[in-house]
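Sharing a structure with you now.
Only a single protein chain was left out; the remaining protein chains are all shown in position.
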Amino acid sequence: MIFAIPLSFFVGAVFCILANKKITAKKIAITFALINFALCFQGNFVNNLLAKGSFGLGGWTPPYGIEFFAEPIGLTFVCLVSMIGFFGLMYAGAIPSKSKQNNNLFFALTLFLLGALQAISLSGDLFNIYVWLELSSICAFAIMGYRTKEGAFATFNYLLAAGVAGVIFLLGTGLVYGASGTLNLAQISTLPNPGQSISSGFALIITSLLIKMALTPFHFWLPDAYGNSPTKTLGVIPAIVTKAPAIILFKIALQLHQNQINWIAFEFFLPLMGAGAVIYGSLMAVKQAKLKKILAYSSIAQLGLVAIGIGILDVKGTLIQIIAHSVVKFSLFCSVGALEHFANIKTIDELKSTFQKSPILSWVFIICGFSLAGIPPFAGFFAKYYLVVSSLEKNNFFIVAVILLSSLLTAGYFLKILENIVFTKYTKKLKSLIPKTIYFPIVFNCSLVIIFGIFLPKLISALEGLA
Amino acid sequence: MNEMILMVLTGFAASLCIALSKNKHTFRNMIFITAPFLVLLQNITYQKDSLVNEIKIADFGNGLSLAVVDSPNMVATLFLYVASILWLFAAFYTLSYIQKNSLKKSTRFLSLFTLAVSSAIGISVSANLLSLFIFYELLTMATWPLVGHKENQEAKKSARLYLYYTLGGASLMMLGIVIIWKYSGNMNFQYANGMLQMVPSNLQKITMAALLLGSSVKAAIFPLHGWLPKAMVAPTPVSALLHAVAVVKAGVFAILIVIHNVIGLDLFFQSGIYKYVLFSSGFTIIYASIRACGEDNLKKRLAYSTIAHLSYIVYAGCFSLLAAVLHFLAHALMKIVLFMAAGIIQTETGKKKISEMAGIGSMLPKTFSAFTIMSLGLIGLPPVIGFVSKFQLLGYLPNGLSSIYSSIFVISGMVSAAYLLPIVIKGWFELSKTKKIKESNGMTVPILIITLSACVLTLLN
Partner (left out) sequence: MANFENCFYAFAIAFALIAAMPKKYYLETPIAKIIQILAPLTSMIFLFGSELKDLNFLFAFIFILISLLASINSFHSKNKLQDCSSVFYAGSAIGVVTSSNWLNFVFCWEMMLLGSVVLILANRTTRSLNSGIRYFYVHLLSGSMVMFGVANLPTSEFDNVIFANVNEPYTLMILIGFLINAAAPPFHSWVPDSYPNASPTANVYLSAFTTKAAVFALIKFFPSFDPLIYVGCFMGLYGVTLAMLSNNVRKLLSCHIISQVGYMIVGVGIGTSFSLDGSSAHAFSHILYKGLLFMTAGALIYATGKEKISQMGGLARQYPFIFWSFIVGALSISGAPIFNGFISKSMIVEAAHLLHLDPVVKILNLASIGTFLSIGLKMGYYAFLNKRAIKVKRIPLNMKIAMAITSMLCILFGLMPNLLYEILPNQAVIKESIYQPWSKYHVIHSLEILGIAILAFFIFKKYLKPKDKKINTVYIQIFNSICNILDSATKLLQGTAERNKKEISQGFKNVFASAFKDGRENSNEKNNFSQNLAIVIFLISLFILVST
C-alpha cells in the first residue's frame, strides 16, 4: 500500500486537468494534497516510518518487476514532500495569476511533480529511479517556464543541465545492467564480485545525481533557475526538487558503499565538493543584490552541507539538514515571492520597508535567518551538530572547520538582509498589501522551524542505526 | 512545573508580553518592572530540592537536553543573584532613560532587554554544556538588535562586528561541545572532572582550546575583545546592564565553568593550557588598562576598563573560584553604577567626552559622587567593595608563581587609577562656568542605592 501515496498525487493530477470553473484546479489540488498528507501521517506514523517492506508493482517480483522498496530514509522524504507539497500548493493557489488562462495545467503538473518525487524515494531499482527523476524534471521545466517570459529563460539552463544529467544517468545504468544483469539495487548490493564496469557505471550515476543536485562545481544552473522562476513555483520547486537527487544518492551510498563503488574516492571527493559548495555559495551570496539570487546561492551552500553529510555517511545529520533546510528555504522563498509580487521588493535595499509592510514576514526572515546560521534552538543547529560529530569520527578536521565556518559565512550574507529588516527608520506605517492567505503556509512552516528544532532530533534518533 | 523552570520562563514570558503590547506604554512598563521583581522573589524563596540534580526543559534525545540545574553551585548562584538584583535596578533606570531621551522603538528595546537578561539567568542555571550554549546564543541574538538600536551607520557596523565575533565564538564552542559529547556522552556539570577525561588525549587540547576561545569572545579577552568598545554605541542601559553585567559576565561565567567543571583544575594545570589563559588574560589586563588611558569618550574608557577587569576575574579563576567570584560581584556592581552615571551625564548634559566634563561634580553632585565612590572601588580603595575583592585576589594567587604574574595586579591597580582618577578630579576640582542642573530622580536613585550597598557589603565582608 505504499504506492498509494504517490498514486494519490497522480490521480489528483488527472483530476486537475478535468477541472472547470466551479471546481477549480486549485481546490482539487489542495484536496488531493490533503489526502496524501493524511495517508502519510496516519496513525502510528513513526512506526510507519520504521517499516521496511518491498512491494512489487503488478505483483511482479524482481529482478524483472518494478519494486517499490520502502525504507526509513525514503519514507521520511515522502512525508517531507507531502507536507511541503501541501503548503506549496496553498501558496501557489494564493498567488493570483497574471493572465487569464486557467491554472489547470499548472496544478496538474505540480501534483505530478510531487508524486514523481515521492515515487523516486520509494523506488528500489535504477530504472525506476531514472524514470521518475526524468518525469519530475520535465514537470519542473514545465512549471517553471509556464507562460511567463522570465520563467522561460530560467528554464533553459535547467533544461540543459537536466538533459545532460539524464543522459549520463542512462549511460551509467546501462553499464551497470550490462555488468550485473539486474537493475535492482538490493540485488546489486549483494553481488559477490563487482567489476570495474559496475564501479564506473555507478560513478556516472553519481555524477549525474550531483549535477541534478547542483553541487559545486556543477551548480551553474541553479542561480539562474531559482533566481528567475515565477512566483507560483517558489513554493514547490526550490525546497524539494534538488533534495530528491540527494536522497537517492544517499540511499545508493548507504546500500552500496562497501563494494560496488570506489567509495574511497567518493568519501574523499564528496565532502570536499560539499565544503567547496558551502564556501563558494556563501561567498557568492554576499555579492548579490537580488533577494532570490541570494537565496539561490544560499541553497547551494546548504546543499553543500547535505553533500558533506552524504560523504561521511551520517544519517542523522543529513536527514535533519535536509528536513530543516527544506522547511527554512520554503519559508524564505515564499516570503520573498510574496514580497516581490505584492510589495514590489526585489533587492536588499528595498527590504528596508519590509517591517512596515509586513511585520509577519519580517519575523519569518529573522527566524529562518537564525536557523540558517545554525543557532540553537532552531532546526539548523542540530543538523550542524550531528554533522560535526560524524566528521570528527572520520577525523576529518577540515570538514569540521568548514561546517563551523558555515554559520559565520551565512551570517556574512544574511546579516545585510537582517539589518535592513530590523534596523529601519521608523516611518509612517504603510498598508500591507499581502493577502492573508499567503501568510498561512509561510507562518505555519516557520513555526515548524522552531518546532522541529526541539522535536526533530529525538525523532531522527529513533531512526538511528538504520543505515 | 518546577520552580527553577518557572523562574527562567518568567523572563521569557515577560519579554513576549512586552513585545505584543504595541502602544500601551503603561502596561508595558508595568510588565517590565514586575518581571525582575518576580524573578528576584522566586530567586529568594527558592527551596533547593537536593535530591534532584537537573530538571529537563526539553529533551533532544541521545543524552542531549536543555536542562536547568536544581541547586546551583557557588558561581552560578552568585551570577543568578547578581543578574536578578541588578536587573531590577536597571529596569527603573531604563524606563527613566527612555523617557528622558525619547528613545525610539522603545517596545522593541524593552522586550529584547528583558529577553537578554532572561537568557543570562538561563545561562546561570544551566545544567549542561548544551543548555549553556543554547542560552548563550539566545543572548547573542537578543543583544544584537540592541547594539544596533540607534540605527545609524555606526550602530549597524558595530552590530555587524558584534555578531561576527560572537558567531565565531559560538562555532568554536560548538566544536568543543561536540567533541565532549561524542566521547563522554554526558555534558552535565554535576559530574565534574569527568568530562574531559574520556576524550582521547590528542583531542583534549583542541577541545580545551575550542571551549576556552569560544567563551573568551564574550568575555572580551585579547585578541577577541574588539567588539566591546565598538558596542558602546548602544544606548546606555544596554551598555550598563548587558555589556557590563549580563553578556560579558556570561562569558566569564562560561570560562569559569569550563575551567572548573568541564576541564577540571588538575587537567588544566597538567596540560599546560593554564599558561595560555594566564598569559592572555594578563596581557589583556595591561593592554586594556593602558588603552583606557587614551580614550576620551567616557563610555569607551569604561569599556576598556571592563575588559581589563574581566581578565582579572579570569586570571583569578585559574587559581581560586572564591576570589574570582568576589571580583565578579564587585566589578558588576561597580561597573553598572559607572555606566549608569555616564548615561545620566549624557542625558542631562549631552556630554560624552571626558575633556568636556569639567565641573560635572557641581552640576550633578549625586550622580558624580556615586561615580567617584565606585571609581575608588575599582582602583581598590576601601570602603568600597572593590577593596575586598582586590585583597582576596592578591591573597589567593599562589606564592610559588613568579612575581611577574602577581605584580600585574599591582601595576594595573595604578593604571586603573591613571584612567579613573582624572575623570574624578576633573569633575570635582576643575572649575567650569555652567550652572547646576536638576537631576532626575529616576536615574539617580538606583545608582545611589547600589553605591551604598556596595559600601555596606564591604563592612560586612
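Note that the chains are named A and B in the order they appear, and that numbering of residues resets to 1 at the start of each chain.
We take it that a residue touches a chain if its C-beta (ideal position, glycine included) is under 8 Å from a C-beta of that chain, and two chains touch if they have at least 3 such contacts.
Everything quoted here is computed from the prediction, not taken from an experiment.
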Please pick, from B:81, B:269 or B:387, the residue that touches the omitted chain in the full complex. B:387
For chain B, residues touching the missing partner are 206, 226, 287, 290-291, 293-294, 376, 379-383, 387, 390-397, 399, 403, 406-407, 409-410, 413-415, 417-418, 421, 425, 428-430, 459-461
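The rule we apply is simple: only the chains that are shown with their structure count from here on.
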Chain centre separation (chain A, chain B; CA means) in Å: 43
For the complex, which residues does chain B have touching chain A? 58-62, 64, 66, 104-105, 130, 133-134, 137-138, 140-141, 145, 148, 151, 155-156, 159-160, 163-164, 167-168, 170-172, 174-175, 178-179, 181-182
In their shared complex, at which residues does chain A touch chain B? 370, 373-377, 382, 384-385, 388-389, 392-393, 400, 404-405, 407-408, 411, 415, 419, 422-426, 454, 457-462
